[in-house]
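All protein chains but one are shown in place.
Chain nomenclature is as follows: A, B and C, assigned in order of appearance, with residue numbering initiated at 1 for each chain independently.
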Amino acid sequence: MTENLVNRKEARIKYLDQDKISRDFPILKRKVKGRRLVYLDSAATSQKPRQVIQKISEYYERYNANPHRGIHTLSGESTEAYEGARTRLARFLNAPANGVVFTKNCTEAINLVAYSWARRRLVDGDEILCTVMDHHSNIVPWQMVAADTGVKLRYVPVTDEGDLDLSKLDELVTGKTRLVAVTGASNVLGTITQLESLIESARAVGALVLVDGAQLVPHVPVDFKAMGADFLAIAGHKMLGPTGIGALVARPELLEEMEPFLGGGGMILDLTLEGSKWIEPPWKFEAGTPVVAEAIGLRAAVDYLDEIGMEAIRQHEKKLVNYALREFAKIEDFHLYGELGPERHTATFSFNIGDSRGGIIHPHDVGTYFDSLGLAIRAGHHCAKPLMRRFKVVSMSRASCYLYNSESDIDKLVDAIHKARKFFTGV
Amino acid sequence: MTENLVNRKEARIKYLDQDKISRDFPILKRKVKGRRLVYLDSAATSQKPRQVIQKISEYYERYNANPHRGIHTLSGESTEAYEGARTRLARFLNAPANGVVFTKNCTEAINLVAYSWARRRLVDGDEILCTVMDHHSNIVPWQMVAADTGVKLRYVPVTDEGDLDLSKLDELVTGKTRLVAVTGASNVLGTITQLESLIESARAVGALVLVDGAQLVPHVPVDFKAMGADFLAIAGHKMLGPTGIGALVARPELLEEMEPFLGGGGMILDLTLEGSKWIEPPWKFEAGTPVVAEAIGLRAAVDYLDEIGMEAIRQHEKKLVNYALREFAKIEDFHLYGELGPERHTATFSFNIGDSRGGIIHPHDVGTYFDSLGLAIRAGHHCAKPLMRRFKVVSMSRASCYLYNSESDIDKLVDAIHKARKFFTGV
Amino acid sequence: MEFEDLYQEIILDHYRKPRNICEGDDTGHICVKHENPLCGDELSLHMKMNRNDTIKDICYRARGCSISISSASIMTEAVKGLKKNEAMELIETVRRMMHGEVVGDGLGDIEALQGVAKFPVRVKCALLAWMALKDALQSPYRQR
Partner (left out) sequence: MEFEDLYQEIILDHYRKPRNICEGDDTGHICVKHENPLCGDELSLHMKMNRNDTIKDICYRARGCSISISSASIMTEAVKGLKKNEAMELIETVRRMMHGEVVGDGLGDIEALQGVAKFPVRVKCALLAWMALKDALQSPYRQR
């Protein structure tokens, strides 16, 4: 109750200017099936403010050029903008700029570690610890490493409440553990994981830690140095940036020791017919023409997020979580997965709607029906099959919010849930 | 002479509408150092017509969404646009759509083959044949494979004229050869390579062929099926498309047999804690959120190229080559590398300017000086160090043209060459 | 993509009151199980054939969306009593209908599946039961 009072107070000071924000996102004016779009699929990819879209056009219209070592004006400008984006992202995350490698998405960032570090360092008998809550992108790369090297994968289980079950962490993190690969926030449950405990355990046995930040960094203020992880993978397109951009953030010493991943132009110090010497990181890991417009777009996204303030965004999402949990609780025969409350929850909600015969309305039906009302949600396994099995379902419906969503969007969601049940079950 | 007459005639029929084209590229209105930009760095990356820039903005403003299996309207539209881009590119290259894998650049496409095919199939004793003319992006991946597997690399030498020296091809392509990795056109010399002979030799010994099409596909009509290669790697950003896009084009049967490269969401048929099953290619190779806006931009680029016609573009470039070679021949103490004439030459020219003391004016000086005149050229080793060594230089100046360049740009180039010499040598 | 084309009243009716759900255990001689791991649809089909190659009995158990369930319900109703070759023809007609190649006229409830063709992601759901039937008909145990 006190907490609620405090929240209310902060509301007046910190809460977002929703009108201004929705004006910034051109797509939110879009009509779908004759209704104003209600976009509840930001966990898949976020929408982009015009500030981001404009910077991309501006790049192509004014100074597009390959940044690598060009000495003409355009190339100088594009190099500056590209490297400026790196520095800016590093500042946003309080990470060293030479620890930021741009990739095409979060998945590539994780695979980079799997190929350049894990495959080169780990041997039969070593262990990697994943979690049952993780996205396929933070499981498959390790399964592939395991298949190639004999490394064993173990998984942190998930509790009924949708939390990582750390009760047996001592048995899971042992002298054999070389890497803990864990998501910072679940793309399904919205759960914000117990990174502190996990990183501490890993440290105690000398294991490295990779945090999948795809769902964390867009929603929660993150300080890479304070966090103490070795690697942080992020998805630029989920934090208002364009498609085609992600990043691996790493301790520079680690990058220094790692072999390159993709080989090619731009990462060569010297090359003879016999072999090559690499330039220093992060460029060692950016072979080929870089994702220039994408990095510039991401920089504009970071500027936008920072102007609003990650704390304010977090506050806003807590408010949405509070409101949604309260409203969901009123719905009968409704299964929400993950119930840790606003402090441990991003504004991402996965659920199933009972069909009043003991079954559920298939999420694909829910998704299509919601679409007819203008609501964009996602339905399926959300690239988290182990988590689906954990909750004994094949799929879930997911509504995921971001800074441009408001309580009235939650109202529309709740209304749609009722309507969907009526439509499909007839009652 | 007859050739020239014919060219003249064709000029009236086929040559490009240069005025319209330059109006289509907003950046060409840009002033650099007070002068209208003359962009001669298209081999590094091409400029983009407004048709491409607009399609990208439109995507973000109207239907941005993660395409993977979404069932809401936006996701449906973005899936359609993304897959439509694949089909369109396939049609442009006369390749099967399920043989087109989108990547972030050409380098990633080549590395995909190095990781998913070469590393899994080749063993100590096998050989890969590269060429001395190739870009680092088509050498380093194979050097890395060689270092890991014991495979031996061999290189086709280059003649003084800048051609691949196929005189000893019998000795280079043997029963041990498993892959021939060769560029379709040199990013330095402009040489269009003898793909037909190379592919024939490779076929004869059962070796696969990877063509690096980064400099071929933007300039020469390419028919993947007729060409007979197994893999074709391309760089979308060098053919009017945005940054952050390339593609691997492959025979689908080959993709079918290959292990995936990047592991993660979007390429999973089923996943348990023990392992995974992959979906079919090309999606098996596109883990994570795809490069959606980039593919859509590339599609607009392909539409643009096709509307003008690749034959007409080729014709235009031949005209530029003819003109440039004639003008270059008049310059004293001027070293042009690669002299095969318009039929075997894209409009890319690498050269050094003598300093009248037996040395050369360093390309970095040339580049900076040209920039002061508004000319954007590239200077350095052009990610082709073996080729630099072959010509006993450390670096070259390179002017590379595309459909938006005209004979008057060549005039400006020639003028700048004279001025640069005067400026640096004082004579 | 018109929502109403997809969820026609007939579809919803079959979904809410599915016909020919298997009861008991050993429900047929031919048994085929199909699944679509992408969306979690799962269907097992049980079928008995007459000596003269007609479908005597057919029932199914399914987990899935309204489209896959109603399609199974509609399918089982439509094919009971058909000869093998008639059923195979019908399967092909439905398949082509789903891909927008033909219009299914005079097919009774099957016509209601027509709207699915406009929703490419849902075509697999609609075809699940029909592909299972195809498998069952081609099964070597068919004559038992």
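Convention: a residue touches a chain if its C-beta (ideal position, glycine included) is under 8 Å from a C-beta of that chain, and two chains touch if they have at least 3 such contacts.
Model, not experiment: these values are computed from the prediction.
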Absent chain's touching partners (shown only) are A, B
The one residue from A:Asp223, A:Glu257 or A:Asp270 touching the chain left out of view is A:Asp270
Missing-chain contact, candidates B:Gln18, B:Gln54 or B:Thr425, resolves to B:Thr425
Contacting the left-out chain: of B:Asp41, B:Glu286, B:Glu317 or B:Asp365, that is B:Asp365
Touch with the missing chain holds, among B:His381, B:Arg398 or B:Lys412, for B:His381
Residue positions on chain A contacting the omitted chain are 69, 71, 73, 76, 269-270, 277
Chain B positions in touch with the non-displayed chain are 33, 361-362, 364-365, 368-369, 371-372, 380-381, 388, 393-395, 423-426
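In the analysis below, only the chains that are shown with their structure count from here on.
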Per the C-alpha centroid definition, the whole-Å distance linking chain A and chain B comes out as 33
For the pair chain B and chain C, the C-alpha centroid-to-centroid distance in angstrom is 50
So chain C residues touching two or more other chains come to 38, 121-122
Multi-chain touching residues of chain B, meaning two or more other chains, are 69, 71, 73, 270
